[in-house]
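This view holds just a subset of the chains, kept in their places.
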């Protein structure tokens, strides 16, 4: 469903990779691998339409993503390095806003449940500013529980800063999403206990 | 060769194999063309400048009311014209770039900006020096003067913005937007300032136009105006060339050009 | 369709409320700048009255300018802007919501306190309604134009100041007609023409600025 | 030719020498400066790009990876 051909990414002076092709079909989990600085984050941003490729194109359901941006973004969930948290709002307010901004609907009740589910039951009323690193990360990831309808999840290092229990839990959630016919594309340097071994794409193989 | 280069068609818009009119819009065709044309414009500019200066100082007579000070007009007016004209051309190229997605257009508008700012400064400077003996002040808040000053700020803003953004692709399009917004504002500024000044009727000076311009005077001004046209073209083409090299450095043809340049030394 | 619009509007107003200090302080800035002038130029009433419309308008403009950098900066830094750009709804909508929230929290308070400061500077009482009206029409234009500048300078080094350089020339016509309206009223010429021009400018800015702003944001986050 | 009795009259410009020559002088100085900057920029760009090509390898890829001294 998600395909890319012949992608090239140029950053400043450096051509990070070229000729990169990828295919992601329903039910698949793709892990983008490679050492630091090889261009994993850059690839995810190309795929999600936040950046423009130097060459090549990304297609969703056969259409170039630039052609029908809104349809693509209706199907996409992207969680990047930056947590998209406003420091002055509580986790609940942040989550509700993120969902609404993405164009989805979610009542306070289900948002609250998602937060409790991810382990923030005691932090519901704190401003995000005082949360610990791992708690911040969790607020960002709580979206996953409310976005099952979006088939394509693109996650940049989702396991960072999470403790062991949370890593396990998240890996389970991702596996479930795939089992239900979704697609997940993620980067990580940690090993995570996925239900099935993920497909791996090594960006290093296309590096120049 | 050069397996590392990126496909040309993807980088260049319109395609180099497109209709013949657009052929020169492809950077690898434009680069040598610019190199060939620039010296001719430069020579034209130099010759016209010499003729113009000769007309300005040795043919044009002394002005009855102003004496010799008026000779500033020969650079003041062409510079003022150029500064406004260049901004419009920049906005034009920016619009073309945004609509057709041609990188060369953005490069053109950025290459024009410093020259435009230069002429703008020259118009202000010469105007200020002219104003002292004629109006008794280096500066008054006259409508025309004021809008010229604001134009200089628009140039500075454009240049500062495009310089401050390192990623050229981002800088190109950000600059294009501000150039267009500025171009919409130039007439607004001009008329608002004009109206503002007439309303305040405070400074009762206005540009004292030379009563009837002697034809030699007009001649000199026109010749120097053409000289500044030719100069602008030459300098812009020269400035565009390294900018093209920089942006297209991943392509084969720039590699070839650089090898040639390197070999020459 | 409008859910993003209202979500953004609600959030930005909530944020302003949370950081109440912010709103108060924009206002305080406006008040203080105006009050600085008697210190700078001396306390002579005639002189103050003559420069009152100009000073009030310049202060309003600077207060707006000073707050502009925070229109998108926070959202840019924490990744919210990325998420908004990935929204499946048109960007123009939420851009407009952000600008509206910005004006409600910075422009509106200025409009409200301006008459008081006008009195302080000994402005003629008849000119006060025109002062309010001109600010009410003019500050939204400032917010709209300023938003374009703020979007373009996001993440650029020297951003705040660059923003000032970029948009001050654009603000000048607004300043001229705004201050001009008050002065015309004070001197008995009638301010209608000025106000009509401001209204026209507002309509134009409302139509074009959000589009330019949305495009700039897309460019800036790339 | 016909209007200047002498060179000193020419330079004096009927008392307005400062203003006239100040205008012309600064104008041509600015133009000269611009030309110098433009030509210098060209040379510098070519030099930098050559160095860059050497650093990243002839094929324009980043593989060779030697660092660019700037």
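Letters are used for the chains, namely A, B, C and D, taken in the order the chains are written, and counting of residues starts over at 1 for each.
Methods note: contacts are C-beta pairs under 8 Å (C-beta built on N, C-alpha and C of every residue); 3 or more make two chains touch, one makes a residue touch a chain.
All figures in this text were calculated on a predicted structure; none of them were measured in a lab.
Although the view holds one copy of each protein chain type, the assembly as a whole is A x2, B x1, C x2, D x1.
Following the convention adopted for this analysis, only the chains that are shown with their structure count from here on.
Annotation: B-D is the more contact-rich of the chain pairs B-C and B-D, by number of C-beta pairs in contact.
Annotation: 16 Å between the Cα-based centres of chain B and chain D. Once the centre of each chain is set as its mean CA position, chain A and chain C turn out to be 37 Å apart.
In this assembly, the C-alpha centroid of chain C lies 41 Å from the C-alpha centroid of chain D. In chain A, the positions touching at least two other chains are 15, 18, 52, 208. Looking at chain B, one finds that residues 4, 167, 169, 250 touch two or more other chains.
If you check the complex, the residues on chain A that touch chain B are 6, 8, 10, 12, 15, 18, 52, 54-56, 208. Contact residues of chain D toward chain B in the complex are 1-4, 10, 13-16, 18-20, 22-24, 26-27, 30-31, 34-35, 38-39, 41-42, 45-46, 49-50, 52-53, 57-61, 63.
Considering their complex, residues 145, 148-149, 152-153, 156-158, 162, 165-166, 168-170, 172-173, 176-177, 180, 183-184, 189, 197, 201, 208, 212, 215-216, 219-220, 222 of chain C touch chain B.
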